[in-house]
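A protein chain is absent from this complex, but the other protein chains hold their places.
Note that the chains take the letters A and B in the order they are written out, and that residue 1 is the start of every chain.
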Amino acid sequence: MFKPRIRALSLAVALTSLSFGVFAQDSKPIVIGVPVGLSGANSVVAPSVVQSAQLAVEEINAAGGILGRKVQLEVADDASGAVGAQKAFDSLIFQKKVDVLISMETSAARNAGLPAVAKGKTPYIYTSFYEGRSCSPYMYVNAWVPEQQVPPIVDYFMKEKSAKTIFLIGSDYAFGRGMLAFTKQYAESKGVKVVGEEYLPMDGSDWTAVISKLKAAKPDAIITSTAGGAPNVTLTKQLRAAGVNLPYGNLAVDEGTAKSMGTDAEGIYISASYVTGIDSPANKKFLAAMTKKFGADLKTPNDLSVPQYEAVYAYKAAVEQVKSTDSAKVLPALAAVKVDGPRGAIVMNKQHHSPLTMYLAQVQADGSVKVISTFNDVDPGQQCPALK
Amino acid sequence: MNLIFDILTTTAILYIVAAGLLLVFGVMKIINFAHGAFLTIGAYASLIASQLGLTPVAGFLFALLVGGLFGLMVERLVLRPLYERPLDAILATWGLAIVIGQVITLLFGREVQFVPSPIRGTIVLLGAEYSGYRLLLTLVALGLGLTLALLLTRTRIGLVTRAVILNEQLAQGLGIHSQLVRFFTFALGAAIASLAGALITPLSSVDPNMGVPWLINAFMLVMVSGVSMLSLLFATLIFGAAQVLISSYVSPILGGMAIAVLAAITLRIRPKGFSRD
Partner (left out) sequence: MIDGDLIRKQLLRSALPVLLLVLCAPWFLDTYTTNILVRALFFAMLALTVDVLWGYTGYLTFGQSAFFGVGAYAAALVFTHLGFGPGYVILGVLLAMLAALLIGAVTGWLSFYHGSTPLYASVVSLVLPIVLTQVLFSGGTFTGSSSGLTGYGMPDLSVEDWFRLVGCLLVVLTTVVWLFVRSDGGRILFAIRDNEMRCSYLGINISVYKIALLIVTGIVAALAGFGYASFSGVVAPELAGFVFGTEVIIWVALGGRGTVIGPVLGAIVIDWSSAYLSGNLPYIWKLFLGIAFVLVIVLLPQGLLPAVFKGFRRFLPANTSSRALQLIQAEPKPVELEPQSLAVELKNVSKNFGSLKVLSDINFSASAGELVSLIGPNGAGKTTLMRCMSDGEERASGLVCIQGHEIKRIAPHQCVQLGLGRKFQTATVFDSLTVGECLRIARTRIDPPSFWRRSAQLSLPPYVLEVLTATELDQKLDVVTSSLSHGEKQALELAMVLALEPRVVLLDEPTAGLSMPERSLIGKIFIDLTSRFGLCLLLVEHDLDFVREISTRIVVLHQGRLVLEGTVAEVVDSELIKTIYSGSVGHA
């Protein structure tokens, strides 16, 4: 009499334990390492980057994870600098043994972390715009490089503001110098003269001498490229306090930082691959999800944080395509997968970099950003000829 | 003209920052390496004030009060055992600065934050358009210097304090409670440092480590000034001008270390620095 029940019961138990076993094997989470500047120059933007990553992970896990496995975030502080980055990368790659690194960092931090990435053979998706030409077989970039971002601003100043001379200000490190070197070269090729080029160390906050030099040079426009975050704010504050109201193109500011500058940011021209005003279903869906998840704590999604969101999905797509988290398999796949995110369709297929749609915009008095013109599918140029 | 304003305002800012440290060094002969931390405390006090919607002036007063209270606590708990060990006092106050920095990070987070400026934009003065807030700070520095000078020379407390500065043992022998003088002087020095922190944040930003570069410069200025507020004025003017000139004409990076290097060289040539005795 009990026999069929016992048989059913034991079968159920067997099946359950079997599936547990299978599930147990697959339930080791996929760990995404996020080294980011929680302290230091980038600390103003880092929270938005972390939020983007958190939303992406939450959405993916709700939909069943990647290959049935849960996704987990491991955030580490790189102090926005070289020494901190080395510690953070070492810890994430060798101690926490992450499957992939996805993050936005200063160029100083990125350069310091690349040796560890190479040693650990870990895929690394770099989600920050930067000065270009940083190449590693393990690194992919889904944000813009100068070839995509600078021409719109310089062209606009030349045509619409009749600027014949410009003054350049930057933070003294790879990004600041790289961006302004490109800017100078591009401007001069178009007949615009650079009448000054001044730098402060990344953590510097006293721009008094630089501003005095600026005033003395009497340029038609300013273009700046400081480390994202604090230096942007201090420079802008001090420029406005000194009464400088020239056409001001900021190559390194994102919408969120611009908002925190308050009225000082009014009039700044930015050239970005993301603005919150992008009128697409994907962007609206993204913004709604962010607002729902974070509510009042939401940090404005911006050109430094949205690529982070898309990069997590790019990794998901790559892993699902090759059905494995094995580095050697995932890396080639990253060059082929397409992500349809808030910034449109993005593939990292140009020498590990991505063609992007760029927007020239101006910050308004209320902190919002108004798009002036749009440039579709801008090519990143020859970033890493050695990596086809 | 712009350059002259740069020099004057830089001098003023350095003076405000260093005044508290000088007071403490003069009376207690101890270098307070937590001075930068008090600066940071004042900055965060003004941050709280601005987030609570208080007026800037209320914010400054709040910073003054908070700094003074912290100064009282620190003097009682940390400095008293170290009167005889000046080098160890430097280390202990540095350790204290680390502790304060970490507590601030725990409470406020480690990211950089901002305080809006009380005066926005420029003022046209003597033919040049210059930052209004910086010019205001020059007035504040003058006011602070005058207040301290009057306090020291025209009041009884000031007289007592000067006695302790010149010869503590003799003052004790005359019945002056030098312990109390030290106690309150340190609190005043901390309060001024805190006020300085609140005053400089509108110019740049607030973060847990903002005090360190100011500490170094203030320290070197105090070393060169001895115990005299007047010498401090000279020192800040001369070295502040040097910093501005080198930053403007050579490089801002070299300008940043001008004060430290010039002070070290001055002390080598004339160990008393700018003070007259």
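We adopt the following convention: a residue touches a chain if its C-beta (ideal position, glycine included) is under 8 Å from a C-beta of that chain, and two chains touch if they have at least 3 such contacts.
Just so it is clear, the structure is predicted and the values come from calculations on it, not from any experiment.
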>> Among the chains present in the display, which ones are touched by the chain that isn't there?
In response: A, B
> Of A:61, A:91 or A:364, which sits in contact with the chain we cannot see?
Replying inline: A:91
>> From the list A:171, A:208 or A:383, pick the residue that touches the absent chain.
In response: A:171
> Which is it among B:140, B:176 or B:261 that touches the chain not included here?
Replying inline: B:261
> Which is it among B:3, B:72, B:90 or B:163 that touches the chain not included here?
Replying inline: B:90
> If the hidden chain were put back, which of A:43, A:107 or A:183 would touch it?
Replying inline: A:107
>> For chain A, which positions touch the chain that isn't shown here?
In response: 76-77, 81-83, 85-87, 90-91, 94-95, 107-108, 111-112, 114-115, 171-174, 177, 199, 201-203
>> Suppose we count only contacts with the excluded chain; which residues of chain B make the list?
In response: 31, 78, 81-82, 85-88, 90-92, 94-96, 98-99, 101-103, 105-106, 212, 216, 219-220, 223, 251, 253-254, 256-257, 260-261, 263-264, 267-268, 271
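Keep in mind that, in the parts below, only the chains that are shown with their structure count from here on.
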>> With centres defined as the mean C-alpha position, give me the chain A-chain B separation in Å.
In response: 39
> Can you name the residues of chain B that touch chain A in the complex?
Replying inline: 2-3, 6, 10, 110-112, 114, 116-117, 120-122, 129-134, 202-205, 207-208, 244, 247-248, 252-253, 255-256
>> For the complex, give me every residue of chain A touching chain B.
In response: 38-39, 41, 43-44, 46-47, 77, 172, 198-201, 204-206, 208-210, 212-213, 215-216, 229-230, 233-234, 237-238, 240-243, 260-263
